[in-house]
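Omission of a single protein chain aside, the complex is shown with its protein chains in their original locations.
This part shows chain A:
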Amino acid sequence: MADGEKRQGGIDRRTLLIGGGAGIGLVVAYAVWPRQYSSNLTAAKGETVFGAWIKIADNGEVTIAVPQAELGQGVYTALPQIAADEMGADWRTVAVQPAPLNALYANAMAAGILFRDALGDLPQGLQQSHAERTALMLTAGSTSVRAFEGELRRAGAGVRALLCKAAARRWGVDWRSCGTADGFVVHGEDRLRFAELAEAAANEDLPSDVALRQAGSERLSGTSVPRLDTPAKVDGSANFAGDIRLPGMMFAAIRQGPVGDTRLIAANREAADAIAGVRHVVTNPRWVAAVANNWWAANRALDAIAPRFETRGAIVDSDSIDAALGTALDGEGQRIAKAGDLAQIFSGADIVAAQYEVGLALHAAIEPMTATAHLEGGRLSLWLPTQAPGLARAAAAEVAGLAEDSVTVHTMLAGGSFGAKLETLAAQQAALLAKEVGKPIQLTWSRSEDCLHDRYRPAARARLSARLAKNGEIAGWLTKIAAPSVGHELTRRLLGGDPAASLSLSLPGKGVGDPQAVQGAQPIYAIPNYAVDHHPAEIGVPVGEWRSGAHSYSCFFTESFIDELAHVAGIEAHSFRISMLGGQPRLARCLSTVASLGGWQGGVPGSGQGIACHAFRDSYIAVLAEAGLSAGKVKVARLVAAVDCGRQINPDLVRQQVEGGLVFGMAAAIGCSTGFTENLADARGFRDLDLPRLADMPEITIELIASDADPGGVGEIAVPPVAPAIANALQAATGVRYRRLPLLSRMQDSE
């Protein structure tokens, strides 16, 4: 978003960081920091390590280290596939292991997305070195392939060259005349297994100019090779963090106080003694935990203990959240993006306006928050489902009073995350419990704790207004969004002590707004005059990252309003969009594809069809929905999606992500939300979330548009456009415009 915005106060944050003032210490610190980091990837018996990414065993196994967490998105397959492709490995020999914490695996791209106002605007070099210095490993923002494809290709190509050199030396030929295929180095009729060459290859010098493979047949990249994690997932042998079993380990359940300034005032510890298997009760100002030889007993003990908490300050409930959003929307905002001269265009003109709302959204992964901790001899080991192992390590080390390098994080498969497992609270609690009890502890939050203490996708309210020109084009557009400053909150909570982040957030010229809270609100349509304002709202509920972040509501606002404008202009909603997408051929193509594939009838009354589109993370999508009301519920009959996400490493993984994204978006359109009463979420379990099941599935059709563009993100792309497509479909089905998510919640507010 517009660089010019940052210069409003006369001070350019970028200049400041580089040039002097508060920034100079920071710059010097970066300048002297080592730029070369050495790998801490360890070899098992018989393995040869090649840099930070690849190991080859003498039996032929090729192991790829993957820094990204496997949350279900298939990253334990896609990233190894990239390296194996360049190597020329046989897919059946490829294995994966979670990469250890190391600066070499830092993900500056994800950091720029997740902590955007603090880090996203640093010059790219500084962003990279900051991420490296803090070993900021992150799985977020649909970045895994985008951030690591280049490095994995170079690593794979480098190992290919080394293997070729080793083979060429044995054969007495030029290494450039050798190639690789199916795990062999090949030269004419000669073939040698990688397995037989690995040790010698490690002693060869890496050529300075290793060429990447050119397009052609025999490539692994671009094919739907089977997922490496599948076999273990169908027979129950895949281990999640809650499946860790350690000698002497105890199981812990926890009950935390309501949101806000809360402290424990009473707990009947003795009552826990009556529960068989309970061994310890641990209290903390903010929570009570029970420790037992099985988790059910521990959780039952908490019922018996019946902890009471006192909460100071204002009561948080659904009304106070509403009021906070209303006050913020009517109050001061900060212009985050703009083009042209909106004031002049709006002056004295007929303006079309509408107001939209979204409620809090839960992550509701089936795997609740969990962590296993073992403290022994001053060293803490943690087994975590985590999207941010370095941040979890720092957070746990701090509460346990240990140095960070005394803490080891074992990144486990996550049983769904959607942003929830960026959070480090469960790791801290498990570390404290292990310290207090003196035994290995496995902490698992109950489902109701998971609902009550989620870091929710923010609630938000928006006022959109536009002026239509005589020809029906949009002459001016204004989006004002009241929402919590989710990026600032994430930065403070997760990067807490990070000097660069806090410095950056406190720089002069820094506004009250948070670009992250209005991500995706900048219209992609050719609108000559527009503005996007953020109105920060203090809703009193902790908020966090959630699959697609603010795009999930900004797209609902924009694509609902576009539909309303098309109606006002008397133009069919598909052509209305296409006419403003001359500069966005990829998105226009998605729209055309979805219209023809889905049999778009023009959104006429009674058709029950709606469309929406969105572009972010370098990918493009259009969705057509067919929906109606049935017995007072939203019934989605059909979803059709056309996606252009650039080159696809593994098309079936992409398809899985799009399918899953559509279902996730549909869940959030219909439910997956909570109100609040007296500082407690109303939702206490899945029964309160109205999540779709197999019987609720619409017919789903997906077209992946072939493209040679660099890969775009796919993990989140399908989520945002689903809700507006369904809302637009409901309008066509019922004549009523639904302006709130979840749809049909508080129906009285809808028209």
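Points worth noting:
Going forward, contacts are C-beta pairs under 8 Å (C-beta built on N, C-alpha and C of every residue); 3 or more make two chains touch, one makes a residue touch a chain; residues count from 1.
Keep this in mind: contacts and distances are computed from a predicted model.
Of "Cytochrome C oxidase subunit IV family protein", "Mannitol/sorbitol ABC transporter permease", "(2Fe-2S)-binding protein" or "SWIM zinc finger", only "(2Fe-2S)-binding protein" is the UniProt protein name of the chain excluded from the display.
Contact with the omitted chain, checked across A:276, A:323 or A:736, is made by A:276. Of the options A:208, A:237 or A:471, the residue whose C-beta touches the omitted chain is A:237. Across the entire complex, the residue among A:663, A:681 or A:723 in touch with the chain not shown is A:663. Listed for chain A, the residues touching the missing chain in the whole complex are 45-46, 57-61, 70-74, 89-90, 92-93, 182-184, 193-196, 224, 226-227, 229-240, 242-243, 245, 251, 275-277, 293-297, 299, 364-368, 413-418, 444, 446-447, 652, 656, 659-664, 667, 685-687, 691-695, 697, 700.
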